[in-house]
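Shown here: the complex without one of its protein chains, the others still in place.
Labels run A, B and C following the written order; every chain starts at residue 1.
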Amino acid sequence: MSSHRLRFTLNGQPREVAVAADRLLIDLIRDDCGATGTKLGCAVGVCGACSVLVDGELLSACLLPAVFVDGRSITTVEGLASDGLTPLQDAFIREGGFQCGICTPGQLIAATALLTEKPRPGPDEIRAWMMGNLCRCTGYYGIERAIARAARPT
Amino acid sequence: MTSVAEAPGGVLAEPEYRVEGRDKVTGAARFAADVAMPGMLHAAFVASPYPHARIVSVDVSAARALPGVRAVLTGADTKPQRFGRRLQDWPVLCSDRALFIGDRVAAVAADTLQIAAEAARLVEVEYEELPAILATDAALAEGAPVLHPDAGSYAFLGGTRSAPPHPNIQGHGVREHGDVEAGFRASFRVYEHTFAVPRTHQGYIEPRAALVWLDGETVRVVTTNKTPFSLRNHMSVSLGIPESRIVVDAGHIGGDFGGKGLSLDEFALYHLARATGRPVRAVTRYADDLQATNSRHAGTITLRTGVDRVGRILAHTSKVVFDGGAYAAGKPVATLMPGDAMLTLAGYRVPAARVEAMTVYTNHVPAGHARAPGQPQNAFAAESHIDLIARDLGIDPLELRERNVVRPGDVDVTGQPWHGTDGAELLARLRGSSRYAPSLAPEGRPNWWGWGVALGVRHVGRGKASLVLRTLPAGRVELRTGVSDQGGGAHTLFQRIVSAELGIGLDRVAVVRRTTDAVPNDPGVGGSRVTPVQGTAALDAARKLKARLAALGRSLEDAGELEVTGEAAQEAHEASMYAYVLAVTVDSETGQTKIEDATLVADVGTVINPVALRGQLEGGFAFGLGQAVMEELRVEDGRVVTANLGDYKLPTIADMPRLGIELMTERPGPGPFGAKSVGELANPAVGAAVANAVQDACGSRVMSLPITAEKIWALLPAKQSR
Amino acid sequence: MKFTHAATVAAPRDKVWARLMDIPAAARCVPGVASVRPSGTDKYQGTLAVQVGPVRLVLDGDLVVTARDPSSGTASIRADAKDSRVGGAIRAAMDLALSEKEGQTELRIATDLAVMGRLGEFGQAVIKRKADQLMQDFAECLARQVIAR
Partner (left out) sequence: MTFDYHEPRSLAEALDLLGRHGDDAHLLAGGTATVILMRQGLLRPGHVVALRAVAELGGVSRTADGGLRIGAMATHRQVERSADALAYSPALVDAFASVATVRIRNQATVGGNLAHADPAQDPPPMLAALGATVTVRSPRGERTLPVDGLAVDHFTTSLAHDEVITEVLLPPIEPGTREAYLKFLPRTADDYATVSVAATMRLADDGTIAHARIVLGAVGPTPIRARRVEDAIRGQPTRRIGDAIAMIADDVDPVDDLRGSAVYKREMARVWTGRALAQLTR
C-alpha cells in the first residue's frame, strides 16, 4: 500500500498528515486530525452526516479518498464560526433545527453551502438542496424554519 | 398523583433554548463513536451467513496470525453467557448454533479497524446448515425445529417467565372482558380483516457504538445505549460482575427511537478488553445495524368486530402474531411482546373483547423495541378496520369514530375504565381545524383526491426516577441526572421545570449528566417517560429545595451547600390521544400518492418545552410517514436485502408535506405542571390515515404497510388512462 | 432466490442423462468453470470464475450429487463455494429433471441459490440476473454438447 503526504488546511489550520492510499476523508478528519464534529452515518453517501466543504464545495467525507484533499482547504462544523455562533447555528437552536444532533453538523455544513450559493433561498430551493441530509428526529420542519430564519434579512 | 399547574411562572413562556444546543451546532457534543482512548483497539465480528446453522468448527489460527491482531474470541470463550433486556437469550457469541444471518460467531480486536475486518474475514467457520424457520406459521407447525431448546436455563430479569404455550413462542397473552359471544350475536354486522405489517428499522442516523475498558477492577463502558443503568444491570447479570464495578457513560445519543435500549457489542467487548488489557471500541457498520440488531416487529393482525345498526362497537376479537426473530432479547417488557401488542382497538369504547397476541421465534433478524412498540402495527390495522366498517355501513368514517371514541370512564379494549383524553372533544377539534370532507365515492368511481382520518392513543409514561439538585454559589443551582440526551430535550425540560418552580432565571439552573456511578438510579429514556417521570422528579427536587430553604430561613443567594434528591413514582394509568386528517391525491396511472394537506390535533396538556414538543410531534409525523409509505426492512430467504440507506429509504426534507398542528392543552396530565408525553404520540396512526385517504381517493384499499404506489396501482378498480 | 431453466435437446433421454451425469464434463458448460475434479463418491471439487460488473469472484467449492434416479431421470446437486478474498459465498441446490417427448428430451433445472456474506450486499437484482444467465447458458450448452456427440 502506498503512503501519501498530504498538505491541506482544516478549518483554516494548516495540516500535514501522511496517510495510506485507502484512507477516506472522514477518517482523516476524525481520527488523524481529531475533529470529531463530522459524523459517520450510513457510509454510502446517502445520509449526509459526514458533509464537509472542500474548497467551498459540499462533499461526503465518507466517499472521498483522503488523497483528494491534498492542497485543498476543508471546512467542518467546528470551523463554521470563528467567534460565537453564526446566524444559521443560532437559528438551528431557536427553531428546533435539531434534536439528537447527530445529523446537525452535516445539516449546518449543507445549509451553509446553500446560503453561500443562494443567500435567500425559497422553500423549494431549500428542499431541493437539503434533501441529501437525512434527519430522523425533526421531520425537517425545524430545519426548514431555521434556514429560512438565517436567510431572513436582519 | 398529579401536580396540576400552580402558576408555573413566567419561565415557561420564555423562548426555549436547548442547554446542549451550542455543543450540538459547533460539533463539540460528544457521541460514543467520538471517544478514543490511548492504545485503543478496534473490534470486528464474524457473522453467520446462514439463517440457521450448527457451528461445526471455528478455526481462528489465520486470523490470530495476522499482524496487528490482539485477540480473537469465539463462542467457546464466552459461553454460556447470553444477554437481553428481560429474557437473556442472545449469546454473547454463538457457540453451538447460529440463529440468523448476522448472528455473531467470533470477535476480533486489532490495532486498526481494517486489520480487525481482515482478520474477521480470515476466521474459518465450518457450518452445517439446518432447516430455517422463515415464517411465524412455520415456527408453530408440527415438527418445526425448536430454536431455543435450553430456554429454561436463560436468565429472566426481574421475575419469572411465564411458560409459553409453544417452545417457539417468545411471549403470549390473552385478555378478555365482557360477553364477547353475546356481543357478536347482538351485532347487526360482523367484520373481519387481516392486515400485514413489515419489519422496519428505527432509522437513527448514528449507528451503534461502544467502547469498553478495564480500569483496575472497574469495567468502564461508553455506549450509545439510552438506558445506561439497565445496561449496567444486563452486563452484571450476563458477565457475572457486580454492578458496583461497572460504570456506564451514555451521553449524547444520535437517535434512539426505541432501538438502542438493547446493547449487543458491549458484552463481547468486555471479553476482548479483558483478553488484551486494552480499551476496545466497536462502531457498527450501518449495513450491520440494518441487518443484525433489532427491528420493529413484522406481523399479521386479524381483527374481528361486531357493530350495531348505527355502527356502535359491541364486540371485538383480535389475533396479533408478531415475528420476534431469533432472539427476544430486545424486548424489555415481561410479556416479551411489544408493549402495546394487545391494544388492538385503542381509543374506542369496547364493551366486550378478547385479544390475543404473541411473538414467535424465527430465524430472522431479531425484533425489539421501536418508537411506540406495537402501536404502529395495531393502529394501522385498527384504524383501517374502522374505516372499512364505516364505508361498508355508509357512515362518514369520522362520524363512526365519534360514535365510538372513548370518553373518561368508558371501558376500552383492555376492559379498563379510560383515564385520559376526552375522545369526543379531540374529534370535535379535529373536525373544526381540518377541511375534512370525504367523498365516500362509490367504488369504481374514484375522484383521485381523498380524505383520511385516523386516531391514536399512547400512554403517559410510568415509572420511578430520582435525581439530585444542589446549590451553587451566587444563587445558582445544579441538577445532576443520569438521563442521557437522545434528543428529546430532557435536560432543557429539567432546567425549565426547576427554574419555574424556584422562580429564578434559566441561566441560574445548570443541568449536568453523570455516569452511572455518580447519580441515583434512572430508568433511562423511553416509554414516553421523561416528562412525566423524570420531569416530576425534577419538580420534586425543586420543591424540596424550596422547603429546605424555607425551613432554614435562607434565600437561594445565601443558601450555602444544600443538596436534595428529587423523586418520582408515577403510576397513574393515563393516556393521551391524537388524530390526523390527511388529504391525498393519487396519480391515476401510477398509483403514486401525494399528501396535499395534513392536520394533527394532539392532547399534550401543559407545554413546558414548546420547541421540543413541536419537534417531537413533527418528527413523529415524519417517522410515521416513512413507515407508512416507504420503509420496509425487506428480508428474502432470511437475508435483509435493504442493507443500506440507499435501499432502506427514510423520508427526506423534499418528501414532507405541509403539516398543521393544533395542540389541546386544557386538560392537565400527570406530569409536572400538568404536562403529558409526546415522544410516541404522533407516529403510529399515520399509516392508517394514509391508507384511509387513499381508499377515499381511488378505491384502492391497501391492507399492508408500506402503502406503495405499486400496491395502490395494483388495486385500482379501473386502470385509468389520462 | 429461485430460478427455473429449461432446454430441449434433440436426443433421447438416456443419452442426455449420461452426459449430464458426467459431472466434470457437464460442469464445463457453466461459463467460467475452470476445473472440476472428483473428490469422492459423487463429490467434486471445482472453481468458478465469474465477473459481476466490477466485482470479480473466484468461487472455490464442492459439488455433491445428493440424489440420482436414472429411472425417473431426476437428480439433485448441491454446490457450496466461497470466495475468501471478497468474503462471500454461494450455495445452490439444483433439481434436474429430464423428460422425453417424441424423441426430444427436455431438461429442466430448478435452482435455489443463496448468496451469502458481503457479496450479498451487492445488488440482489444484479446477482439474480447473473445467476439466471449462467444457468441458462449451462442448459443451452449442455443441449448443444449432447447433439454434438
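Following the convention adopted for this analysis, contacts are C-beta pairs under 8 Å (C-beta built on N, C-alpha and C of every residue); 3 or more make two chains touch, one makes a residue touch a chain.
Because the structure is predicted, anything quoted here is derived from the model rather than measured.
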{"item": "Chain not shown, its touching partners among those shown", "value": "A, B, C"}
{"item": "Option touching the unshown chain, where B:Ile169, B:Val641 or B:Leu659 are the choices", "value": "B:Val641"}
{"item": "From B:Ala33, B:Ile205 or B:Met630, residue that would touch the chain that is not displayed", "value": "B:Met630"}
{"item": "Contact partner of the left-out chain, one of A:Leu10, A:Val77, A:Ile93 or A:Ala110", "value": "A:Ala110"}
{"item": "Chain not shown: contacting residue from B:His52, B:Arg121, B:Lys331 or B:Arg401", "value": "B:Arg121"}
{"item": "Contact with the hidden chain (one of A:Val17, A:Leu63 or A:Ala148)", "value": "A:Leu63"}
{"item": "Contacting the left-out chain in the complete assembly, out of A:Leu10, A:Ala43, A:Leu80 or A:Cys100", "value": "A:Ala43"}
{"item": "Absent chain, residues of subunit B that touch it", "value": "114, 117, 121, 589-592, 629-630, 634, 641-642, 646-647, 649-652, 654-655, 708-710, 713-714"}
{"item": "Footprint left on subunit A by the chain that the document does not show", "value": "1-2, 4, 20-22, 24, 43-46, 48, 51, 57-60, 63-65, 67-68, 110, 113, 127, 129, 131-132"}
{"item": "In subunit C, positions touching the absent partner", "value": "51-55, 85-88, 118-119, 121-126, 128-130"}
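Note that only the chains that are shown with their structure count from here on.
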{"item": "Distance from subunit C to subunit A - Cα centre to Cα centre, in angstrom", "value": "50"}
{"item": "Centre-of-Cα separation between subunit B and subunit A, whole angstrom", "value": "29"}
{"item": "Multi-partner residues of subunit C (at least 2 other chains)", "value": "none"}
{"item": "Sequence positions of subunit B contacting 2 or more other chains", "value": "287, 644"}
{"item": "Touch list for subunit B against partner subunit A, complex", "value": "15, 17-18, 20-31, 33-34, 36, 114, 202-207, 252-257, 283, 285-287, 485-489, 611-612, 614-616, 618-623, 644-646, 650-656, 659"}
{"item": "Complex contact set, residues of subunit B against subunit C", "value": "49-50, 101, 121, 129, 287, 636-637, 639, 641, 643-644"}
{"item": "Subunit A - residues contacting subunit B, complex", "value": "22, 30-31, 35-44, 46-47, 49, 76-78, 80-81, 85, 89-90, 92-96, 98-105, 108, 126-128, 130-144"}
